[in-house]
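Supplied in structure tokens, the structure appears directly below.
Right, subunit A next:
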Amino acid sequence: MTEETKSFEPTIIGFTCNWCSYRAADMAGTARMKYAPNVRLIRLMCSGRLDPTFVFKAFASGADAVLISGCHPGDCHYISQNYKALRRFHLMKRVLTQLGIEPGRLKLLWASAAEGAIFASEITKFVEEVRALGPLNWPQPGEQVSTPIMEEVTA
Partner candidate 1 sequence: MEKKEKIGVYVCHCGTNIAGVVNVGEVSTWAAENLKDQGVVVSRDYKFMCSSLGQELIQKDIKEYGLTRVVVAACSPHLHEATFRNACKGADLNPYLCELVSIREQASWVHTDKVAATEKSKALISGGVSRVVYNEPLEPLYVPIHPATLVVGGGISGIQAALEIADAGYRVYLVEREPSIGGHMAQFDKTFPTLDCSACILTPRMVQVGSHPNITLLTYSEIEKVEGYVGNFTVSIRKRARSVDEATCTGCGICWEKCPKKVVDNVFEAGMGNRKAIYVPFPQAVPKYPVIDRENCTFYIKGTCKACEKFCPTEAINFAQEDEIINVEVGNVILATGYDPFDARRITQYGYGRLANVFTSLEFERLSNAAGPTGGNIVLRDGKTVPKVVGIVHCVGSRDKNYNEYCSAICCMQSLKFAHLVHERTGAEIYNFYIDIRAPGKGYEEFYHRLLDEGTHFVRGKVAEISDAVRLPGEEGKLIIQVEDTLTGNQLRVPVDMAILSAGLEPRRDAKAVAKQFGISCSADGWLIERHPKLDPVATVTEGIYIAGCVQGPKDIPASVAQGAAAAARILGKIMQKEIALEPIRASIKEEQCSGCRICNNVCPFNAILFHEDKMVSEVNPALCQGCGTCVAACPAGAISGTGFSNQQILSQIEGLMLLNIKSHKETVPA
Partner candidate 2 sequence: MKEYAYFPGCSLEKMAVSYHLSALETTKKLGIKLKELEDWNCCGATTYFYIDELLAYTLCARNLAIAEKTGLDVVAPCSACYKNMYFTAAHLKKDADLAEHVNFALEEDNLQYNGNVNIKHLIEVFAQDVSAEEIKSKVTRPLEGIRVAPYYGCQIVRPQKEKEDVEQPQFFEGILSAIGATPVNYPLKMRCCGGSLIISSRTAALAMVRNLLQSAVDSQATVIATACPMCQVNLECYQQQVNQEFGTNFSFPVLYFTQLIGLAFGIPPKKLGIGKEFVSIAPSLLRAGQSKD
């Protein structure tokens, strides 16, 4: 296959909480469930730790989409902090829209430690959705993004 015929492979940054969704990822692994290799995970202690800056940083760094995942509402290891993540999620979606980024590039996924299968299938689904959206067209590339591209061009 030549380079140009290769279909678009999105890169996605995923945030997981330590107690449910990271363990769901572990479980998907232990059970050898297959999913698309496009998501790179970052472990936080809780989805409540998710600072919106992280999401914007991920987009600015060239990610095509961001996945936020945590315990199901009501199951938070820290009682109710995932509700904070939920609120921030809706806020971030709005901000992204205002910035001209498709809100479909941000996904929230509740996954308990037992839901490896759901975690895996949802990732594959999300990757397909993002693939359909195409590469992220960041209106004004941030500094961090532009640097390597510039260098590549001049190289």
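In this text, a residue touches a chain if its C-beta (ideal position, glycine included) is under 8 Å from a C-beta of that chain, and two chains touch if they have at least 3 such contacts; residues count from 1.
The set was built so that all candidates are chains of the complex that A comes from, given by their letters.
On a predicted model such as this, the values are computed, not experimentally measured, just so you know.
Student: Thinking of the complex as a whole, which of 1 or 2 is in touch with subunit A?
Tutor: Result for subunit A: touching candidate is 1.
Student: Give every residue of subunit A touching candidate 1 within the complex, in rising order.
Tutor: Touch list, subunit A to candidate 1: 3-4, 8-9, 11, 13, 19-20, 22-23, 25-26, 28-30, 32-35, 37, 40-46, 48-54, 57-58, 61-63, 71, 74-75, 77-81, 84, 88, 112-115, 120, 135, 144-145, 147-149, 151-152, 155.
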